[in-house]
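What you see is the complex with one protein chain gone and the rest in place.
Labels for the chains are A, B and C, by order of writing; each one numbers its residues from 1.
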Amino acid sequence: MNANTHASADSGVDAAQGALAEPVLAVEGLGIRSGDLRLVSDVGFSLGAGERVGIIGESGSGKSLTALATMGLLPDGLTASGSVRLAGVEQELLSAGERQLARIRGHRASMVFQEPMTALNPLMRVGDQVAEVMLRHDTRPDKRGAADAAVDLLGRVRLSDPTAAAKAYPHQLSGGQRQRVMLAIALANDPSVLICDEPTTALDVTVQAQMLDLILEGVAARRSALLFITHDLAVVAQVCERVIVLYGGRVVEAGPVWDVFTNPRHRYLEGLLAASDLEHGSADGRLSTIRGAVPGAGQFPAGCVFRNRCDHATERCESLPPWAGAPQHGFACWHPAGGERA
Amino acid sequence: MLPALLRRTAVFLASVVVASVLVFGFMAVLPGDPAEVALGVNASPEAVAEVRAEFGTDRSKPVQYADWAGGLSVGDFGVSYVTQESVGTQINERMQVTLILVLAAMIVSLAIALPLGTIAAARHKKASGVALSAASQVGAAVPAFLAGILLVAVFSVQLGWFPSSGWTPPDEGFGDFLRQLILPAISLGVVEGAVLTRYVRSAVLEVLREDFLRTARAKGLTPNQALVWHGLRNAAIPVITVLGLQLSTLLIGAVVIERVYVIPGLGSLLLDGVSNRDLLLVQGVVMVLVVAVLIVNYLVDVLYVVIDPRLRRS
Amino acid sequence: MRSLVRSAAVVAAGTLVLVFGACGGEGTESSGGGGGGGASTTVKIGLNAEPENLDFTTTDGAAIPEALLVNVYEGLVKLNEEGEIVPLLAKSWDLSKDRRTYTFQLQEGAKFSNGDPFNADAVKFSIERVQSDDWKISLKSYMDVVDQVKVNSPTEVEVVLKQPSNNWLFQMTTRIGAMFSPNGVDDLANTPIGTGPYLLERWTRGDSILLSQNPDYWGEKPPMEAVTLRYFKDATALNNALLSGAIDVINDIQAPDSLTQFTGDDRFQVIEGTTNGEITLALNNESGPMKDTRIRQAISKGLDREAILKTAWAGRGELIGSMVPPTDPWYEDLTDVHGYDPEAAKQLLAEAGASDLEIRFRVPNLPYATAPAQVVKSQLAKIGVTANIDVLEFPARWLAEVFTKADYDMSIVQHVEPRDIVTFGNPDYYWRYDSPKVQKLLAEGDKGSEEEQTEALKQVARTLAEDAAAAWLYVFPNITVTKKGIEGLPQNRVSESLDLTEITRG
Partner (left out) sequence: MSIGASGELADVSGLQDLASGDARRRLNRYLVIGMTIVGLIVFTALVSFIWTPYDPTEVDAEARLLEPSTSHVLGADKFGRDVLSQLMWGARTTLFVGVVAVGVAALIGTPLGILAGMFPRWADELVMRSNDLLLAFPALLLAIMFGAVFGASTLTAMLAIGIATVPAFARIARSGTLQVMSREYVLAARAAGRPRFAIARRHVLPNIAPLLIVQSSVAFGIAVLAEAALSFLGFGTRPPNPSWGRMLQESQELLHSAPLLSVWPGLAIALAVLGFNLLGDGLRDHFDPRLDDRR
């Protein structure tokens, strides 16, 4: 079941401005398997230009794999199915060859990864690594142009001395600075989609805030769509307009951040929000938690993937709950919080 | 950089001195008397005593060491009492032969190892990758002299393409020199190349897992481009270490190939020197070896710094 | 991924093309003599032991005289193919009635390579130099018998011996008879100055010696204008050099089993003869179990010499029963003395109370020694004698342990010096054999006429065999392989020298 099939039916429901225009990125029925082990199933969503969407979920929920699959960067041994379409590219990305994908990556769609310390080539100057993405896609006339653009980009991501930073080697920069370089690289060719896979998780709090501002500023300036992957509810609330909640490789709930966070429907999201709300403790002052632990890959129960940890689970949950609500705003739960299904 | 350089040269000199004491001690302890060896089955006790006096091996060990080391410090390796020729010139001639042979072998080895090792790593899942890796395993398992013997049997005895042995210095006949160099260089190069291939494979495999390769692909480089532009340079570091090791061991290790192809190299000189108890010659050769190995290691360290900015003290 | 593979394939292919491309042009010197006049007056000979230096007055080893004696240095007399003493720098000589004074008539007009004339003074200088301290090797003791040298005229010299000695004239055909010029002896190790038909053109150590014709040689010029002696430590490399045409002759094959490559091939001819090299199983007559004659005899009886030769050296070589090669005048076939009789051997051992004897078999690490040693060990095991092989690095350790200290029970080595039966007259020699009877016979033989010498030495040989002073296995074969059309190489190696002066090329 994927949320997207109903897109045409009730267009107009969404408040996001871009929704009306043709989506920049459309993912439908995305499944990722490793051999016979299903890691992600039936994930669907779409991004309008300038729209900011978050994917949240604990580790092992398949959120990073979804991002990598979109960019065609899945590690060996994993295969993706379903459909990923990018505006302006008639070729279906999942079946595109390396050559075609190479022309898209870093140009029409780009990505920032979690770990900045090892993301840059230690033996190459920072400026050259930024210029490379522009030279690769001929978005600058020549080496000179690319080098200058690189310095300019480093300035835009607020590195204190961009010219010096360009000449420096990665080991001479801090984690935060390197992540800014990665952002500069990602934004260099004004991509229509920017995917960030937990870009601030490895940074300390103060730098985290600056990084998030830079990301928002960057995508806003370019009207790029932002797909922001994180496990941090506060960050999603601050950055994204819409959110998609993944658990066990499936979309369990999606919708505008404010609505979804104030009245969560899927029991998992309800439990997640309760666990992260410090005041909301039980009588004896203990913080509330979700019982049990996230099962290993392939050990999620059939039907509703959360039922083995859900207090409201009934046999009905043994069959896969259909998607309720609009494609961009709904949930998949037989016994949702806040009253019976609409 | 100066203090580091100073310290390094000091260590260099200390190592050379320690080596000289070690090799002198080794030769002193070695049974078999040079004078006796020179006179062979025609030795009478008086004659042996006379020859020993002539060789100077009747002097006390410390005196002999001082005399030898003194000469060494001014670059005089002394005259071999067995061959009556200056040790320095002999080593010099033979060193040139060995260096040419070993460097030629290294070129063959790199020509084999770099492409094959990289491909074996890049496709370590696919059959071709496994086949290449297996081939390099087999290649590394063949004794060099066996490869030599087989190559001679086929290419020079059967096909007559190449001479089966001998050595012509390059300036005395470049055509002959090249034709005599090819088989020995290939015999040595193929075996060393097979060994090197496995190190290249392991280094490239290591690099393939690095995050910055994924970043490169995210920037729009195809996997090949990512490997070539970003991967190989990083993989070079461990490979250079192995190259240094191989070069150091081959200076003498090539003696086996020198014996099959009758090439007057350093290894044969050392072997003959030891069996003739030509003390000054052996000590001279080992000292040259020690200096050569220390230089090779120094070059390897310099290469590290050239390749890896992290090592440069700003 | 394909692009990477293609570029790699190109690199690999490129290297191969470079490699094989370079080999274009004509193959190696094809074995057909290469046509043209020039080629047929030069010859390349492959040998296996390279001289360490060129001064045989102070350095031992057969390699130096092999290359230089007769070819570069000449004596008054030399040995011909049959082992007879023939004139060389001495046109003729006559012996006084008391057999103590030899008067030599010298060749006129002979000159040393440095221009000095060859005359009686040079003969006197050379002989007296051997007696001086300048000569170090023990062979010089053969000159002790010379009392004085008188120069009658530039072309006549008299040598007076202390007592008659047949052996002296024979020894004058070896290295101690080599004639030197008084001012040509300062750098003997690198620049030999002789009167011979060849000059040392060039010596590249570890590779080859080039001898070129001496333009103003006093005698008849040898057919070959230039002779290259190339040295191969590895037997297979030596064979391959001939097969691939790099050399024209193999002087003595070290790997008899590889002969079939040549015998079956009509491009080559194989000449087999004998040498003076007796493969001898040395027994320590002074200390250890071998002191007991019965045990030595038992060892001799325990050896099936036929099988040893057949297994260790492919049947090449001739069996001998004593320290005498077939080419010596006093040779007798003594192989039946204490011949192969394992039962008798066991019995003798029992008599000597050594039924399960263990002996130290100290062997040099040379192929011609380790091969027969393994056969000997296996055969002796059948008569209850355990021979523990201990391989000693040759020459250094074998000389120190076995030759000098005689710290061994049994060893095996090839003695190449001509007429080295006399070593059994010297109790200090490493056999440590002391038999007054043999010593007396040797002395008489030397003093007497040639016939008396032959008779005396026959008795010596027989006594040594009966006494089992050592266990002689076989005489090392002289196997020469040459390209078709090359003649004049000695079939039997009777002298220390490899005489290159008769080589012709059809």
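What we mean here is this: a residue touches a chain if its C-beta (ideal position, glycine included) is under 8 Å from a C-beta of that chain, and two chains touch if they have at least 3 such contacts.
For clarity, every value in this text was computed on a predicted model and none was experimentally measured.
Visitor: Pick out which of C:Gln374, C:Thr404 or C:Gln439 touches the chain that's been left out of the picture.
Guide: C:Gln374
Visitor: In the full complex, which of B:Val41, B:Leu151, B:Leu183 or B:Val274 touches the chain missing from this view?
Guide: That would be B:Val274, which touches the missing chain.
Visitor: Could you tell me which of C:Ala49, C:Ala235, C:Leu319 or C:Ala352 touches the chain that is not displayed?
Guide: C:Ala235
Visitor: In the full complex, which of B:Leu132, B:Val262 or B:Leu294 touches the chain missing from this view?
Guide: B:Leu294
Visitor: Among B:Leu151, B:Ile186, B:Ala203 or B:Val262, which residue is in contact with the omitted chain in the full complex?
Guide: In the full complex, the listed residue that touches the missing chain is B:Ala203.
Visitor: So that we can see where the missing chain sits, which residues of chain B does it touch?
Guide: 11, 14-15, 18-19, 22-23, 26, 29-32, 125, 130, 137-138, 140-146, 149, 153, 198-199, 202-203, 205-207, 209-210, 234, 237-242, 244-245, 248-249, 251-253, 255-256, 259, 267, 270-271, 274-275, 282, 286, 289-290, 292-294, 297, 304, 308, 310-311
Visitor: Under the stated touch rule, tell me which residues of chain C contact the chain that is not displayed.
Guide: Residue positions of chain C that touch the missing chain: 235-236, 239, 255, 257-258, 260-261, 304, 307, 310-312, 314, 365, 370-371, 373-375, 377-379, 389-393, 396-397.
Criterion: only the chains that are shown with their structure count from here on.
Visitor: Centre to centre, using CA atoms, which chain is the farthest one from chain B?
Guide: A
Visitor: Could you name the chain whose Cα mean is nearest to the mean of all protein Cα atoms here?
Guide: The chain sitting closest to the overall C-alpha centre is B.
Visitor: Between A-B and B-C, name the chain pair that shares the greater number of C-beta pairs in contact.
Guide: B-C
Visitor: Can you give the whole-Å distance between the Cα centres of chain A and chain C?
Guide: 89
Visitor: Averaged over CA atoms, how far is the centre of chain A from the centre of chain B? Could you give it in whole Å?
Guide: 55
Visitor: So how far apart, in whole Å, are chain B and chain C when each is placed at the average of its C-alpha atoms?
Guide: Averaging C-alpha atoms per chain gives centres 37 Å apart.
Visitor: Mind pulling the residue numbers of chain A that touch at least two other chains?
Guide: In chain A, no residue touches at least two other chains, as defined above.
Visitor: So which bits of chain B are touching at least two other chains?
Guide: 223
Visitor: Can you name the residues of chain C that touch chain B in the complex?
Guide: Going by the criterion above, the answer is residues 1, 3-5, 7-9, 11-12, 15, 19-20, 22-23, 25, 27-28, 30, 52-53, 55, 58-61, 133, 136-139, 141, 187, 189-190, 204-207, 230-234, 236-237, 240-241, 243-246, 393-397, 399-401, 403-404, 415, 417.
Visitor: Where on chain A is chain B touching in the complex?
Guide: 71, 73, 76, 98-99, 102-107, 110-111, 113, 115, 118-124, 132-133, 136-137, 169, 171-172, 182, 185-186
Visitor: State the interface residues of chain B toward chain A in the complex, per the touch definition above.
Guide: 125, 210-212, 214-223, 225, 229-230, 233-234, 307-310, 314
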